Every structure is written in C-alpha cells, then in structure tokens.
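For this depiction, one protein chain was excluded, whereas all remaining protein chains were kept in their positions.
Order of writing sets the chain letters: A and B. Residues in each chain are counted from 1.
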Amino acid sequence: MSRVAKLRHDRRAGVVLAVAFVVAAALMPLFRPPLDGFTNDAILALAYVVMALGLNLVVGFAGLLDLGYVAFYAIGASVTGWWASDFYSSVNGEKGIHIGTSDFVSVLPGIHVNFLLLIVGAIILCAIAGALIGLPTLRLRGDYIAIVTLAFGEIIGRVFANGDELTVFGDNALSNGRQSISPIDQINLPVFGEFDSATDLRPYYWAVLALCLVVLFVNFRLRDSRLGRAWIALREDEVAAASMGVPLVKTKLLSYAAGGAFGGISGVFIGIFLTSVNANAFQFGFSIFILAMVILGGLGSIWGVVLGALALGFVNHWFIPDVLDGETVRGWLDSLGLEFTFSEVTFGVFGFILVLMMVLRPEGLLPERRHQLELAEAAGAPEEPVSVTYEARA
Amino acid sequence: MEAASATVVPSRRRSEAVREFVSKYGLIAILLVLPVVYGAQDLSDDGNLTRLGNNLVEGLSNGAILALIALGYTLVYGIIELINFAHGEVFMLGSLAAAGLYGTFGLTPQTGTAGLIAGLACILVLAMLTSGTLNVMIERVAYRPLRNAPKLAPLITAVGMSFILQNVGILWIGASQKAVPDLIGSQEQLFEIVGLSISRGTVLAIAVTIPLVFLLTSFVARSRLGKAMRATAQDPEAARLMGINVDTTISLTFLLGGLMAGAAGLITALYQTSIWFFQGFSAGLYAFTAAVMGGIGNIRGAVLGGFIIGIVQGISDNRIGNDWTPAIVFIYLVIIMVFRPQGLIGEETREAG
Partner (left out) sequence: MSDGSGNGAADALLATEHVTKAFGGLVAVEDVSFYVKPRSIVSIIGPNGAGKTTFFNMLTGLYKPTVGRIVFAGADVTGTRPDIITSLGVARTFQNIRLISSMSATENVMVGQHARMKAGLFGSILRPPAVRREERAVREKARDMLHYVGLQQTQFDRLASNLSYGDQRRVEIARALASDPVLLLLDEPTAGMNPQESARLTQFMEQLRGERSLTILLIEHDMRVVMGVSERITVLDHGTKIAEGQPEDIRANDRVIEAYLGKREGGQAS
C-alpha cells in the first residue's frame, strides 16, 4: 500500500474510533441515576475540554505561551453573574430585564438573559479581551509573552476580586468582590425547556457534550485551514511565515481572540452549572490547571487535549477528593501516621505532571501528528522516523 | 561579521536617541506618579510629607527583600536567558527553613542581643545554603535536560517546579499564614529621622542587604568565577572554547541567586513575623518586575528595581489597599515590558530585543 493510502487508512480508523467514543459518551448518562457524582464530575471535565481546546489554539497552534488564561474563565463566569442573576436587582425599577427567559425567571429582579445569548455575549467580550491582552505581546519573545499574559491574568483576577469597590454604568458594582454571586439561572433552551440541576444533571451533561462537539468541530476545521496552517507556521518560524505572506499581527491576535472566546464559553457554562460565581476562583493556579491539560495531552493535538482535559478533570474532581482522600487510602495513611490530604497538594500534582511531561515526553500523550518529532528530537529522545510509525500501525 | 566603516548616520541616530530618551524618562515619570500624587495629597491634608515618608521607609524594607530576590532572577536570566519561575518558591522555602531553625537555636523574643546575633548569623548562613542548594538542584533536574529544547519547554517546567515547591510549603507548615516569633521586635522604633520612624526591622533589612549586594557585586566583578559568569552570559560558545566549564558556571550562578533568596527569606521571617506557602508567588513576581524594571541581566539594575518596586508596594499598600497592590505592580510590569523592555539601565541581551 502506498504511503498516502496508509495515511488515509489510519484516518478512517481514527474516525471510527472517535465516533464510537462520542456515542459512548452520549449514552453514558442513561446508565446512571439523574443525580450522580460521576455525571457531575464528567460535566465539569467536559467543560474543561472546551477551555483546554481554547488554550490549545493559543499555545498549541500559534505557539504563544499564555499563562493568563484564567482571565477568560473570569469574564465568562462573570457574564453569568451580571446577566443571569439578581445581582443588579435595582435595574428597571426593580422589575428587572428579561430576554428569552423561562416563566419562573421572568418575574425575578435583576438582568436575566437566555443561556444562548450569554454564550454570544461571552464570545464577544472574550474575543475583545483576548485581542487586547495579545496586543502588548506582539513584539515580545516567548518567555516575556508568558509573563505579560500572566500579569494580565492576575490584573483581571484582582479587578474582579475587588470589583465590589468599582462601579460601572452608574451605581452598579462590577462584581461581588470576594463573595459569591448566587444563584445563577438554570439553562433554558427553546425546545428542551428549563433545566433543573437540583433534580436531574443529565440535561446539563448533554448540553456540555453538545458544546464540546461544536467546539471540537470548530477546532478541526480551523486546524486544517488557511488560518490553522498560518498559526503553525507562525509557531515554528515567524520570520519564514512573514516572508510567506502571513500577516503576523493579525494572525496572532486572531489566535488570542479565538482562544479567549472558547474560554468564555466554558466560563459561562461553569458559572451556570455551579449556580454561583466567585472571584476567589480566578487565580493563576487555574491557568496552570488548564495548561497542564494541554501539555499532558499534547501541544497542538486536538484529541490529545481532549484526553488531557478529561484526565485532569477527573483527577481534580474525583480521583483526588474521592479516591486518594477517600476512606481506604485515608485509612492507610493514618496507620502510617501521615496527616496531609491529597486535596492540599492538588496543584503540586499538576506541577509534577508538567515537569514530568516536559522532561520525558514533551510531545504529550497523543502527539500532534506534526509535532511528534520536533520536541522529541530536541530533548534528545530517539527519533521516530515517520515511515516506521506507519508500518508499525498497520 | 566585519563592521563596515563606522559612518554616523545622523538623522537615524538622532531619532533612536530621542526614542531612548522618551522611553527612559517616560518610565521614570510614570514611576513618580504615585509618590508625587500622594505627596501632594499629604501636603494639602497634613501640611507635611510624614505619611509619604513612612510609606517610603516601609518601601525600603520591602525593597531590600525584593532586591535580593531580584538578583536571583537577573543572574539566571543573564546567563541562560531563562526566567526561573521557581525562584519565588526558593525564597519561600528559605523563609520556612529560617523560621523553622529558630527553635533549633533556642531563639525566642527574650533571647539576649549577643545570643540573637550569633544565632541569627548561623541561621542566615543555613537559610542561604538551603535556598542556594535548592536552586542548584532545580537547575539540574528541571532545566539542564531541556537546554536544547525550544524555549517553551524549560519555562513550563519552571512553572511546574514552582507549583511542586508551593505544595512542599503546604505540607511543611499548612495552607494558612503562620505567625513566627518576633525575635527582634521588628516593628519597634529604633530611631527617628526627620520625623520618620525607622523600625528595627527596616534597619535589619538594609543592614543585611547592603553588604550582601556589595559582596555579590565584587565577586562577580573581580573573582575568576565571576569573570567566567560574565563571559558565559555574553557568549556561552566562546566561553566554552576558552576552557570555561559552562555547566559549572551555570550551577554557580543558580547557587548565588539562591543564596540571596535565602537571605531574603530570613529577613522576611524576621520582618513580617509570619510565613506563608504563597509568599513566594507574589514576592517572586514583584521581584521579577523589579529585575525587568532595572534591566534584566544587570545586577545594579536588579537592586535599583527592587527598591523602586518596594516603594511602589509601600505606597500602594498604605494608600490604595493591599488587595489592589498586585494589580498596580503588574500594570507597571506590562508597561515596562511593552514600552521599555530593556529597563531603566539595562543593556541589550544576546538576541537583539
């Protein structure tokens, strides 16, 4: 079989696998009770998939190390705090503003806007924010980009954390400072009606799965497009890319904007699902959490990032609190006289994953087909010639 | 590449000089905004500058600590062009080690002066060695294997190490701030100058920092190893060809940076009388800002930057609220990076910026 045919054969197998995976994922909740811990963790993990795919656009495709990605989570979540709660209860003479809301919500004070419109709003705000954050980094080298984006992440986090002291559009506070904004409206969709996370998590699961699929679709389309190729060229060799006709400023800003938009989408969903928004969550650690997912899965590798996000999502919400800090393990540790909890060292674990991956397998668990050789070669790992890989797989 | 004749191209040189001037004094002007604004406010409110003066004094103590930490960043960046993200945690662990040693040496707030000085001198050395060794180990484990990898790789590893070390801190003293005995009575006034109260803590900070900086600068300027460091910083390949052991030189640089951070750690423990696993994150970022402000790779710049940021912090903590200080400092960081990445007195690093 010619090499080209082998490639296509691989791709077909890959597609079958992917479809099977998605179908299994879609059917999963039918085998679980409506209110279920596993489903809850899966929902959050899928929300992180969206977030990580966004960061992958910036770090994986375009090669811009963004350490301030939490900014987009903050903006997306805050959008729900502003426009899907009674935070601005004095608006409209205390009667509130309602757009596309359910009957239950339509009589509540505050600004209440339909879920789908929140998503749109978050996309717009985060795209603009992304471009603004990216603007100062355009002429900077890699490590300086990291620091500047980190700084922005912190600045935005702080602004929200102190947002109770700031006012916008008159007397309205920007945020509730270090206190939660709660409750956030449930998702209300045209055909499916209003969800109720207190009685049934499954609609939320299917909603986030649908979001994931849309975002995955967008990612695949982008990767194999003029823009995707431009991003990768930019990542590898800016000078060559510019000489080929790639406009550097525009391409970089598009990456920040698009990446940020995904973060906003995920932020909206998480805000709603947790039915509360709290600025204390907008910390640098979150940026690293998402970065770890991308690194673990494979920079630039779409399925890799999905895997990384699911893995770390479950590690964070299930493996550490329920297994490692669960009764059995606790029992062992107590008998050894060790007093710490694994939850305390969660971020140490993620840090460890980052170090481990970079030193041992920098291309990630499911390397981007293209990226496979680059980092491995540089770090001194034995080179895997492309032809051998194909033969072995058949 | 051989130089062509050094013909001066007048119009271009002039416009470059103008840009240099504007960005340098523009930055200085922006830095002066805070003190000038609040100074004016003080004069109109109180009729004197005492409050601002006290802010400045506070800033000097913070600044000394930041200067020591900033030295670590600048030395490492100067030699391998890497931001040692874990350096803040190296400082933090030095602080924890120092505080932990109080008991070992039997130091309490009641200990007599002679005993205190002797004990603290020992602890200083031990804290410095702890941080120094830690820094060297980090380089060995996390950065050396990745020396030829794309720049992204060691940076990500550095971030990872930072988190691991933060968690070491949590395992050591727990997740909340922990008070430590006030061995020197750090807030007590030692003397007064022009109506400003100078506390013991401030004197200690300055008294420890100045000699250390002086020692470091002399070492780098005059010793053989110091020359090796500077040669490697300028051109590692050439240095290697001249017989300099680049690996050892790099380890030495990390050691020196770590020693400074360890000293900063002890000073902080004595001055703040509290330790916290998270103190390295903010101090680290502020110190990095300071290093960039002064000119990354430039030792004097790091010290200058440290004091400047310390003062900014002092004013901001007192006037705007210490919840806002991080945002303020980071805004300065962004401004510097964008408009004057070479800092106040920095030179171009190896790759033309």
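General observations
The rule is short, and it goes like this: contacts are C-beta pairs under 8 Å (C-beta built on N, C-alpha and C of every residue); 3 or more make two chains touch, one makes a residue touch a chain.
Treat the numbers as computed from the prediction; the structure is a model and nothing was measured.
Residue-wise, the contact with the chain that is not shown comes from A:242, picked out of A:242, A:333 or A:365. Contact with the undisplayed chain is limited, among A:187, A:258 or A:277, to A:258. One chain of the complex is left out; on chain A, the residues touching it are 2-4, 7, 218, 221-222, 225-230, 232-233, 236-237, 239-248, 254, 258, 368, 370-374, 385-386.
The rule is simple: only the chains that are shown with their structure count from here on.
Chain A and chain B have Cα centroids separated by 34 Å. In the complex of the two chains, the chain B residues touching chain A come out as 81-83, 141-142, 145-146, 148-157, 159-164, 166-168, 170-171, 175, 281, 285, 288, 321, 323-324, 326-327, 330-331, 333-334, 337-338, 341, 351, 353. In the complex of the two chains, the chain A residues touching chain B come out as 63, 65, 67, 136, 140-144, 146-148, 150-152, 154-155, 158-159, 161-162, 284-285, 288, 291-292, 295, 299, 340, 344-345, 347-355, 358-359, 362, 374-375, 378-380.
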